[in-house]
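With one protein chain removed, the remaining protein chains of the complex are shown where they sit.
Up next, subunit A:
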Amino acid sequence: MNEHLLFEKKEIYIHEQPKEELINGPLIEPEKIGGRLQILKNKNGSFLRFLPYGLENVVSDDWAFVVNNSVLTYSKDSNSGESCTFENKQNLNKYKHQFEFNELSSVRRIYQGYGIPCLVFMLTDGRTLPNLYFYKGGSKEFLQELSSYFVFKKDVTDPRLWYVQRQNSEQFKQSLYELSLFNEQRENVMKKFLNEPVQSTLLGFSKVTNILRDVIKPSESASKSQFYVNDFKLDIPNPGDDMSDLMDSLVSDNIHSVPNDGYEMVTKVDLGPMPTVDRGPPVQKEDLIFDKEGRLFNHERIKQMIFRGGIQNELRITLWKFLLNYYEWDSTAKSREQKRKIRVEDYFRMKLQWKSISDEQKNKFSLIKERENLIEKDVQRTDRTHPYFESDDNVHLVEMKDILMTYNMFNFDLGYVQGMSDLLAPIMVIMDNEVDSFWCFAGYMDKIESNFLMDQLNIKLQLSNLKALLEFFDSKFSHYLEKNESSNMYFCFRWILILFKREFSFPDINRLWEVLWTDSPCKNFHLLICISILLMKKDDIMTNNYGFNEILKFINDLSGRIDLEKTLKHAEGLFLQLQNFKNVPNNIYEIIGFPVTEKNEELIDESRLLIPRSSSRESSAKLSPSSSFKSLSFKKDDDSVEVLN
């Protein structure tokens, strides 16, 4: 290995989300994996590497002690004194990351959740490295160092994003210049725009909208920072930077363009400001009010609370049964008891139906044999890293098979389709009971059975609805996808088929599903969630110029990296924008299911209830249903902008 170390920065950390079982309750600090970020060179060229402590051959100030597969590392650091960690060495390997310089597509510098600067590297094939946190600072310095290897171009829409430009070393100087913008306050950029409008506009249309937006925004800065604090629960040294991430996604520019002889007509649909949405606390035992006969007295309110804040984990075992139609919402305790008896009998009757098929019979019953094979294969590989399903010969694996086989008898026309075991697993963990899991699963399947039909028509319909929504909310991004062979939205297939199951941790998926099961605030709310994630990530896709392949990879790799609460807020914000916008096209209304003319009144009432009680008045006042269109015409070639009005 002939490697030369060219540059190194120590005390860089990767955050690993804590194991699922630990975080059903309060927020827990992520596990931090420390290491060094290195620039190296070998005979093939330069590359960048994150090397976790414990994997290096040479140890300097810090030391590591290797026992069996584990490494004890010791390090002295100036702030917090000394630290000792004991880790499994085999596990460390997975945190080692490296890429060759010609694979780098872009790098972004942000302040993440805890106010620590971090770098995010994105590669040309759609991979994203985990966030690299610079606990001891030095991210700027590192970027400066990198800039001697690359020509960086600052993105016009996202000031924290630099992408690698390869053709031409001419722009090298420009890039250095742009790097120095690190120190520039946003105010300065605005001032520059105001003083030198012409030069600034030449920087590009998008930047102008950014700046204009910032000029327009200050009045809202109060609510901005509030939002910010809610999001991260911590004071951040320079909120400006990270805020723009949030604002970019929240105030998504809706630019509808029509090609027109070298000019493009750009009409900006103004949906009004993104309403501030607050989430609430999860439903707790004290919130449930039962009447004398054990009827859940306030179930409408409970449903709203679930939409707003989910359910406390211990209470899920009760409330999921209502959400999944195991019990009626207005059932009495007595009728529930009866129902349960019937459920148990029914389940075991159906279970017996397939259990009692003899081997001889099975050999002549190829369909059931085939399905059993498929189920067995999938049970072996569904969520096996979750402690509930971890060990081999685990009774829960047998239960999972039995439930799926019984469901096959219950709904033989549908049978077993891959993806179902994913939907079942979280329910089993919550219910911890075979019969209850079965019926809750059956209730869930009632809601989304059509996702699994042979013809796949319903999936295709949802994907095309998703495209229509995207076109409405962000036609620029929608066009980008068209140009990159992705207008069929197949990269969202997994999201929709199993309702984000593979994208979130167990605690998050529990939360998301119970929110969706309330059927609030509108039909197809899950599509607004898709839109919301896409809008938050569109800059990454467009700036890196990802095509069909890379988009799919990028979207697949978002798994485990999506902030659920932020997404839920944003998605509800999109809904409120739609609700308050006067000129929503009919196809969009059809997708989200309102206004249904006579019911209109009622629906609006209900949605008002959904706005958190305390701030309902303010928030609705904020929604100015202004349907103003600003017309802009701009010429593609030189990026010059003309405001037509």
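Assume a residue touches a chain if its C-beta (ideal position, glycine included) is under 8 Å from a C-beta of that chain, and two chains touch if they have at least 3 such contacts; residues count from 1.
Keep this in mind: contacts and distances are computed from a predicted model.
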Chain not displayed: protein name in its UniProt record ("Glycosylphosphatidylinositol anchor biosynthesis protein 11", "E2 ubiquitin-conjugating enzyme", "small monomeric GTPase" or "Ras-related protein Rab-30"): "small monomeric GTPase"
Listed residues A:Tyr53, A:Phe99 or A:Trp162, member touching the removed chain: A:Phe99
Absent-chain contact - pick from A:Lys43, A:Lys364 or A:Lys582: A:Lys43
Residue in contact with the excluded chain [from A:Met542, A:Leu558 or A:Ile588]: A:Met542
Listed residues A:Tyr111, A:Tyr163, A:Phe322 or A:Phe473, member touching the removed chain: A:Tyr163
For subunit A, residues in touch with the removed chain: 43-45, 47, 49, 90, 93, 96-100, 102-103, 105, 123-126, 153, 156-157, 163-167, 204-206, 255, 257, 259, 264, 266, 374, 377-378, 380-385, 417-419, 422, 452, 454, 456, 476, 479-480, 482-485, 488, 490-491, 493-494, 497-498, 502, 542-550, 552-553, 556, 634, 636, 639
